[in-house]
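Every protein chain of the complex appears in place save one, which is left out.
In this document, chain identifiers A, B and C correspond to the written order of the chains, with residue numbering beginning at 1 in each.
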Amino acid sequence: MAEMWINMGPQHPMTHGLWNLRIKVDGETIVDAEPEIGYLHRGYEKIMEVREFQKNVVLTDRLCYVSSITWSHCYCLACEELMDIEAPPRGQYLRVITNELQRIASHLMWLAAYGPDLGLLTALLWALRERELFLDLLQLITGARMNQNFPRIGGVRNDMPSDFGKYCRKIIAHFRKKLEEHEALFEQSKIFQMRTIGVGKISRQEAVDFGVTGPNLRATGANLDLRKLDPYDAYPDLNFEPIVAYEGDSYARYKVRMEEMKLSCDLIEQALDRIPDGPYRVKPPRRAEGEAFRRTEDSRGEALFYVIGDGDDRPYRVKIRSPVFSNIFAAPIMMRGNKLADVVAIMGSIDVCVGEMDK
Amino acid sequence: MSGHLIDLYGWSGALASFVLWLLSLPFELLNWIALQTGAQKPGPLVGFIDWLAGPDLTALVALIVAITIVLLWATAFHLLIIMWIERKMYSRLQDRRGIMIGLGSVEILRNTIGRIPILGAPFRRPSHLGTGFLQTVADGVKLFQKEVITPEKADKWMFHTAPVIIAASTLLLFVAIPWSDGFWLMGSIENGRPVNPLGILFILAAFSIAPLGILIAGWASNNKYTLIGGMRAAAQLMSYEIPMLLCIIALVVFAGTLDPFELVRKQTAPFSLGPVQISFLPNWYVFNPFLWIAFVVVFVTVIAEAERIPFDIPEAEAELVEGWTTEYSGMRFGIVFGFKWLRALAGAALISILFLGGWSGPVFATFMVPNMAAAGQMYPVPILPQEFWFTLRIYLIFVVFVWIGWSVPRVRIDQILNIGWKRLVPLSLLSILLAALARGAWWS
Amino acid sequence: MVDGELVAFVILSAIEVASAIMVVTAKKLVHNVFWLAMTLITIGGIYLLFRAELIALIQIIVYAGAVPVLFLFGIMLTRRKIMEEPHESE
Partner (left out) sequence: MATDLLARYLPVALFAIFALLFPVGTFLATRFIRRDNPTPLKDLTYECGEVPEGEAMIQFHFQYYVFAIIFVVFDVAAIFLLLWALSFDATRATQVGFAAIVLFVAIMFAATNYALKKEEVLYI
């Protein structure tokens, strides 16, 4: 029986960016898959070596175009570790708030992309409609909608407006109601369950072996949330339990992300309750020596920055660990034995962002 | 009471004689000049005019006029409207306004008619706040100008033939679909009533040709996506033809005929089911409890035959780019893509004829219109004619298609085939059994 | 007066014979199936001339709709270049 390779990408509706998934099919069944990346490689790690520490934030913003604050935040944390400073409490809370807002916006973008993947174009418009609200909130606090350039080494760029809390609570209350509509559209639909339950299974051991992190790992039953495991900023002060699902299939990954959006709403409300007064930023030193790394719970998994300074005002070497990079290479495991049409149900649930994957 | 507005044969006959009269005018003139100049007999011209006025040519031209009317009615009128309905409707489902290009978007119209104080109001709208109806026209014009790319590796001959097969078989559906007692092409008049004993079977036959074209299209493009898409499409269309046919058989057990006119006539009568008689309810087969299963199954199969969303896996733009239409471009793509709506339209008409009373509707008031076929005579036409009721039903069914289509995800191909063979076929066999037992028990 | 029925018969049988010849002479298997479908459809038309309306429609449903598709699916099981040596990609 003839098997053939099918290219999905770089110009393919499934890929959500420039990368290529080569799939070997036997009829309709997937025998093997091979992700091919590098179409969007921009040499981030190299560019960052020639820019000053602070000026790199503008680059890290553009690592992932739907979740820029979380990436800049991770970089700033790594630099703070290198420079041995710490952000003041108000800055830390502001970081938590913007991080979680960005996480919701990112997860909504994933939801918006997952719908059309499964042929449900209505979900795209609905999820983007809700995402607008969170982008508005981010705009209110940072002034920009996409590349906010908000975290700073030693804090954040500016304080939040005085009435930010009011708007934020209002939108979150509205969003909680709207989320029920999305659940009706997705998980209460029998066809969605048919498409996702039992599809793209990966065991916890395999996921750990392949370095899968974030919601994709938590969907296999591993209670591994860096906000809890390796806390940073104001997260130790907040009460929350990481979301875990046990099936390891597309439906579990979907479920984890949906629940995480609710968790982020809780975290934002808690942070707004507890945010202290005071300065939001300290002045970092210009030069740094030594090496430091920091990992954070990005919206897609474990983001890691490893920064080496050689006493200059520029980093000597920066290493970025992208969660999507690892997640995507576990995709062949999830795909083998499934049907060709399941590719979209699996890749959509993994949540690919090519910007951070190709760096 | 005729009940229908368009009497296709009367109309087209009158139009044909008008066309022929226009054609003969120059010859009549020549004839007249020849007579004036003193010639006794104007020669062969008389024979030509006689031939023009003869019954055979008039009938043929009348038929051509009728066919053109039906083609334009289906493709230029209904196709544009249901495309507009779909696009507006799903835009509203998605919380947005959708297509907005209207008359006000046409610069010339806005600058001329739009300047008239009151009458020009619809033309004065801002460019993108119109009704959106012209968007489909604009898309059609755009597709007309697009380059047609033939892949180098494609089997060129088959590649260009396949869209013709698909389009022709889709159009052929409309020859058998009557739009009212007077607006039909296929059939004959017996005892003053139109009959077409096997009309529904003809529609099914026209539906059954498309898989061949799709499979050939998918193969000829020599592309992996089109090959898989074509196979999926053919398998799906075939699989859903069987339950459709079986459910129509269940209906035939009750109706005893495959004649669309007869089916509609039977459904116009008051409801009667064995001993039960309800005077205020029409005898639509959807009210018949033994045919509920059949109705649901036919509805689902029509959605699948039209390749609409829960079953649009052959297209499946998420994994197979554009399914079997991937390599088609320009008007070839436009035809095969746009005619999917025509299939949905024909399917909706089929559902309406089979279960929802076809074009029957209440007659409120009538007005007299001159009979085009017979000069000087008037005949009564209801304010809301049968064509209106039929179109209304078709659009409502189509709105349900859109509603379903844009609120559920797509079903996987093996699940589609499983639903078809493991659910719908047994269900339709069950409905045949139910219908046969019900009729056998009550009427024997 | 020309007999319309005869004209129809001549045209239909001409198409039928021509496509039947194409069935055996066409080079590619899929073309053969296409011409076979044409033959079967025109046979349906000839049934119609015999006043066998039902059998004509059944001919189209079964022989034009189902059988060529069955053949096509069967052909997909064969190698395309059946006369040439097996083609291995890569």
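By our rule, contacts are C-beta pairs under 8 Å (C-beta built on N, C-alpha and C of every residue); 3 or more make two chains touch, one makes a residue touch a chain.
Note that the structure is predicted; figures quoted are calculated from it, not measured.
Visitor: Just list which of the chains on display the missing one touches.
Guide: Looking at the complete complex, the unshown chain comes into contact with A, B, C.
Visitor: Determine which one of B:Thr226, B:Thr391 or B:Ser407 touches the chain that has been left out.
Guide: Touches the omitted chain: B:Thr226.
Visitor: Which of these touches the unseen chain: B:Ile6, B:Ile82, B:Leu103 or B:Ala235?
Guide: Final answer for the missing-chain contact: B:Ala235.
Visitor: One chain isn't shown here. Among B:Arg92, B:Arg115, B:His128 or B:Lys146, which residue touches it?
Guide: Checking the options B:Arg92, B:Arg115, B:His128 or B:Lys146, the one contacting the hidden chain is B:Lys146.
Visitor: Can you work out which residue in A:His182, A:Arg321, A:Lys339 or A:Lys359 touches the chain that's missing from view?
Guide: Considering all chains, including the one not shown, the answer is A:Lys339.
Visitor: Since one chain has been left out of the picture, which residues of subunit C touch it in the full complex?
Guide: 4-5, 8, 45, 48-49, 51, 53-54, 58, 61-62, 65-67, 69-70, 73-74, 76-80, 87, 89-90
Visitor: Pick out the residues on subunit A that sit against the missing chain.
Guide: Touching the chain left out of view, subunit A contributes residues 1-2, 4-5, 7-12, 20, 26-29, 339.
Visitor: In the full complex, which bits of subunit B touch the chain not displayed? Write them out.
Guide: 63-64, 66-68, 70-71, 75, 144-154, 160, 163-164, 167-169, 171-172, 175-176, 185-188, 190, 196, 201-202, 219, 221-227, 231, 234-235, 238-239, 241-242, 245-246, 248-250, 252-253, 256-258, 321, 326-327, 330-332, 335, 413-414, 417-418, 421-422, 425-426, 429-430, 432-433, 436-437, 439-440, 443-444
The rule we apply is simple: only the chains that are shown with their structure count from here on.
Visitor: Taking the mean of the CA coordinates per chain, how far is subunit A from subunit C in Å?
Guide: Chain centres of subunit A and subunit C, defined by C-alpha means, are spaced 57 Å apart.
Visitor: Residues of subunit A that touch two or more other chains: which are they?
Guide: 4
Visitor: Residue numbers in subunit C touching 2 or more other chains?
Guide: none
Visitor: Quick check: in the complex, which residue numbers of subunit C touch subunit B?
Guide: Those in contact with subunit B are residues 28, 30-31, 34, 37, 41, 53-54, 57, 60-61, 64-66, 68-69, 72-73, 76.
Visitor: Quick one: in the complex, what on subunit B touches subunit C?
Guide: My answer: residues 155, 157-158, 161, 197-198, 201-202, 204-205, 208-209, 211-212, 215-216, 219-220, 231, 234, 238, 241.
Visitor: Using the touch definition from the top, list the residues of subunit A that touch subunit B in their complex.
Guide: 4, 6, 8, 12-14, 25, 28, 115-122, 124-126, 129, 185, 189, 191-192, 194-195, 339-344
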